[in-house]
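For reference, the structure discussed in these notes is given below.
Shown here: the complex without one of its protein chains, the others still in place.
For clarity, chains are labelled A, B and C in written order, and residue numbers in each chain start from 1.
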Amino acid sequence: MTDAPLLPLFILLTSLLVSPVLFALPEHAARLRTGINLGMATLKVALVAWLSLKVAQGVVYDLRFEMLPGLEFKLQADPLALLFIALSALLWLITTVYSVGYLERGPHRARFFGFFSLCVAATVGIAMAGNLFTFLIFYELLTLATYPLVIHRGNAESLRAGRIYLIYTLAGGLVLLLGTLALWVLAGTTDFVPGGVLDSVAAERPLAAQLLFVVLIGAVGVKAALVPFHAWLPIAMVAPAPVSALLHAVAVVKAGAFGIMRVVYEVFGIETAQALGMTAPLAALAGVTIIYGSLRAITQDDIKKRLAYSTVSQVSYITLGVALASPIAAVGALAHLIHQGLMKITMFMAAGNLAEGLGVKKVSQMDGVGRVMPGTMLAFTLAALAMIGLPPLAGFVSKWYLAQGGLDAGATWVIALLLGSSLLNALYFLPMLHRAWFRDSAEGAEMPGRPRIGWMLAAPPITTALLVLVAGGFANAPFSPLEWTRFVVAIEYQE
Amino acid sequence: MTPDLIYGLTGIAVFAIGLVGALCAQDRLRRVLALKLCSVGAGFLLVVGAWRTPPMAPDPVPHALVITGIVVMVSATAVALALIRRLQTLESSDDDD
Amino acid sequence: MMTIDPVTLAIFLPLFGAVAAFVAPRAAALIGLGTLALTAAAVGLLARDVIATGAVIVPLGGWGAPLGIELRADGLSVAMLVLSVAVGFLVSLSALDALKGPANARQRQYFWPLWLLLLTGMNGVYLSSDIFNLYVMIEIIALAAVGLTVLTGTRAAVRAGLDYMYASILGALLFLMGVGFIYLQLGRLDFAGLMDAEPTGALFAAVALMLVGLALKTALFPLHFWLPAAHANATAPASALLSGLVVKAALYIVLRLSQYMPFPSESLLTLIGVMGAGAVIWGGIQALRAERLKLLVAWSTVTQIGLIFVAFARAGEAGLTESWKAAALLILAHGVAKAAMFLAVGRIKDEVGHDTIRDLDRAPVRPTLAQFTFALAAISLIGLPPSLGFIGKWSLMEGAMAAGYWHWIAVTMIGTLMSVAYFSRVFAGFLRFDRVRGTVAEHQGWAVADAAPLALAAMAIALGLMAAPILNFIEIGYPFGEAK
Partner (left out) sequence: MNDPLVIFDLLLGGAIIALAIASLTVRDLFAAVVLFIIFGLLSALAWVRLSAPDVALAEAAIGTGVTGALLLKTLHHLRFVTGTLGHQSALSVTPHTPVPSGVIWANAAFCGLITLGLAVAFLGAPQAGPGFDALVSEAMPASGVEHPVTAILLNFRAYDTLMEVVVLLAAVIAVWQIERGLSDAPAPVMGEVWQGFARLVLPAIVVVGTYLLWAGAEAPGGAFQGGAVLAAVGLLLLLTRAYVPRPGHRGIARCAFVLGTVVFAAVALLVASGGRVAFEYPADHAKALILLIEGLVTISIAATLAALFHGREPVALRNKEDRNDT
């Protein structure tokens, strides 16, 4: 029935196989490296597009490989996976362009791009994992591949950050291993099945099932930066801008959020999770994280740290949407997975441009930057407004569905939470916009006449900003994130 | 009181003495001696196991094993002693690492 | 016309190779590599036979057990043979480079005969089914291994070699004493004779003696005192062989005994586990404190051996039949990964000129590929997916969880975290750049010599994907007695 059954594997290999090649390339072979990078990234986008078409037509992809008796390495391309794959493939392409520009003369480029593709491979693997065992494999791979990127600068500060990152994420991975084992022992399978695999276990041993829920959510919650496991994210901001952009806006934290979805929807099943009484506490935790992240963001002067705390807050929208156990909220959560990625990557790339072009790394230095770098700042502004939730931008769409979902689930506090959060978003983003556009630079002499950034740095944030606009404005078009999301939710809620 | 009992216990005692020596001896040479005592103790055990009340002939297999054990032990002893000699030479010369 | 079965050849080929390499020192390297290739072919044939017909038994001299000695090849023993031959071959390749030059002529001359004798001994252990024969074999291994330990001839190496020798002799003698008790009780020495024995006091003494002896040989905490110095001071290929292969021979015997002996009480198992846990924690602490890279790697061997004993210990009354598989996987995984790691460290030391962890980042030379190899090996040793180490750890924890032994799971997890901690010390040294004096060129220090360790490290990772066939393979011929 499938004309190319190995398609998911090819998508994985486009970045997995290219990584050793990139490692082996000599440092000075920049053109070849760029060519391979961009070629593979483009190929991946094309393959993902093809795969999306096929999946939309109802083709089922399922690749299995037995690793231990009964325990399979399993790749699948279900609609939920595709949502995440499409996001990472597209943003990989854009970020690759950005990274090439960013690291033009930096050291260790072979290493950087090698690990960079490995990260994308891991992200794609996480998306396509057909069971928790496979998910675990790629989850650990992601940790390992991001570590050298976090400490790319190779100084004491980044090494410290790297150590903290490694401790958090590997501890999370170990707990995930424990949870996967427990799932395997309890349920006899680790497969992701819509509706979950733990019905009978939950009925017979509710305590064990609850414990398992806590363990699994805790494990993936580390990468999703759920409070109290969030501390690594702001510290990891010492990484170069493209790393912060792709990995800490998209790959790593989204892998965590995606893991929460898989666990809630396809390990436990939303009904079982609800019956175990675990969704409400999760929603509460998400709410706390949303507010806490925003509050901390307000006081940060470092632009990237402010963005990082904003990420802590925003990613928990996804968790919230999942935990509300309402199909409408789920649509919001899934859409936010995409939207938040687009918005946050824009902002990180813009922040990177400010640092590269003007040496501006702190909010207090942002006075008047809008006039010096209008394109970058326009993109930043658009993304920030979308974050706050201004219609018809992407952020508004997800917040709207979340609020609807809250009403649907009878959790009216969600409305208050969203309003409060939007207010806080405004509180930490608007001053930045104000400084950038409406203030004159205090010490004009510091601003160089023309910032030295090439098109490879300038274009990516503008592109993603446009996508933010399109995703919001054309939310109801076919193949838009929102439409796809509805498709996914129909499956997860088995409607 | 049969010989196998007497010598069996003798062997175990010798083995134990060797064990104490191997654990506690401070002199390198004496430690080798202690290990050799252990091996004799183990030999006793096998020879005693082979013993049958006369006029029955003893079981020859353990005898062969003990002979093998003796040869193996002399080889190991020779290597240990060579190491001791070499180490002493190195430690006595000042200009080595 | 001679028709010699591959079982016999797997032992005799390296023996003849050793003799030839000793008699003709100038051609030693060539003889060594040729011997390994031939032995590999014999092992390949044997693997084919075992897959086709199950366990293969060769009654040497035609007498058959219990009077004669039988060689027995089943899945597990062939897996160990493949490990020793494959790892041995790659280590030999890198020895060509590590021991090149006129300064190393003497080391080169003795490396090959000793290493081939070592291979003879190890293959003999894996194919033996007679406990006294095992004693002789472990002595061959001990003498050859000590010879390899002191190959460099430095004072530290000789001192470590002497301690190793004492430990080896004592361990072998304890084992021999155990053999004596088994003879006293059962009157026979073959594995088949041990199978249906009733547990008695003499057998308990025998098992206890043999276990302690083997624990000493394999350096189980607290009998590990000799290992770190011995493995850290040997030359790189020798360290790789010692850490990757030699300690496995004693572990393998423990594995066999646990399969075939009426296993002693639960309390003895728990004691083994506690010792293993002690090794995991104490070895971890020492690895965290180690100043030299080779010493760190050697301490990591102590922890890994402890982990393997934890796998034995989680057997319990119910889980015994499965626990040996987890232990076997861990043994294979550690063999491959540790050999790769020691070779990589040797390469790093060659390029950088020292192996002081604190100063690794100060050198402008970065042997990237060797560092990468080290990292891959570390992934398997930490037990991160999809490496074979991960599969082994998974099997261990799965069994422990199913049996409800949460304490062993806790030990495993603590060990994992500690290994992350001590290996990340090394990674920091690889990746830090702000203290370098002079300019750094990223791709420095690549050499053909990196190929062998890299191949080993890649094997350590990739074998995890083949865990299912490996598990099927090592089960061939188990349990004992179903042989043809």
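The definition used in the following text is that contacts are C-beta pairs under 8 Å (C-beta built on N, C-alpha and C of every residue); 3 or more make two chains touch, one makes a residue touch a chain.
Remember, it's a predicted structure, so these values are computed and weren't measured experimentally.
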{"item": "Visible contact partners (per top-of-document touch definition) of the missing chain", "value": "B, C"}
{"item": "Which of C:Gly68, C:Gly101 or C:Gly353 contacts the chain that the document leaves out", "value": "C:Gly68"}
{"item": "Selected from C:Thr120, C:Thr218, C:Ser239 or C:Ser395 as touching the chain missing from the view", "value": "C:Thr120"}
{"item": "Residue of C:Leu99, C:Met122, C:Ala160 or C:Leu184 in touch with the missing chain, whole complex considered", "value": "C:Leu184"}
{"item": "Touching residues on chain C - with respect to the absent chain", "value": "1-5, 8, 12, 15-16, 18-19, 22-23, 58-63, 66-69, 106, 110, 113-114, 117, 120, 124, 132-133, 136-137, 139-140, 143-144, 146-147, 150-151, 153, 158, 161, 177, 181, 183-188, 200-202, 204-206, 208-209"}
{"item": "Residues belonging to chain B that touch the chain removed from view", "value": "1-10, 12-21, 23-30, 32-34, 36-37, 39-40, 43-45, 47-54, 56-68, 70-79, 81-86, 88-93, 95"}
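Quick note on the criterion: only the chains that are shown with their structure count from here on.
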{"item": "Chain A-chain C separation of Cα centroids, rounded to whole Å", "value": "42"}
{"item": "Residues of chain A touching at least two other chains", "value": "none"}
{"item": "Chain B-facing residues of chain C, complex", "value": "67, 132, 135-136, 139, 142-143, 146-147, 150, 153-156, 158-159, 161-162, 165-166, 168-170, 172-173, 176-177, 179-181, 183-184, 187"}
{"item": "In the complex with chain C, residue positions of chain B that touch it", "value": "15, 18-19, 22, 28, 31, 35, 38-39, 41-42, 45-46, 49, 59, 61-62, 65, 68-69, 72-73, 75-76, 79-80, 83-84, 86-87, 90-91, 96-97"}
{"item": "For the chain A and chain C complex, residues of the former touching the latter", "value": "23, 26-27, 65-69, 73, 107-108, 110-111, 136-137, 140-141, 144, 147-148, 151, 153-156, 159, 162-163, 166-167, 170-171, 173-174, 177-178, 181-182, 184-185"}
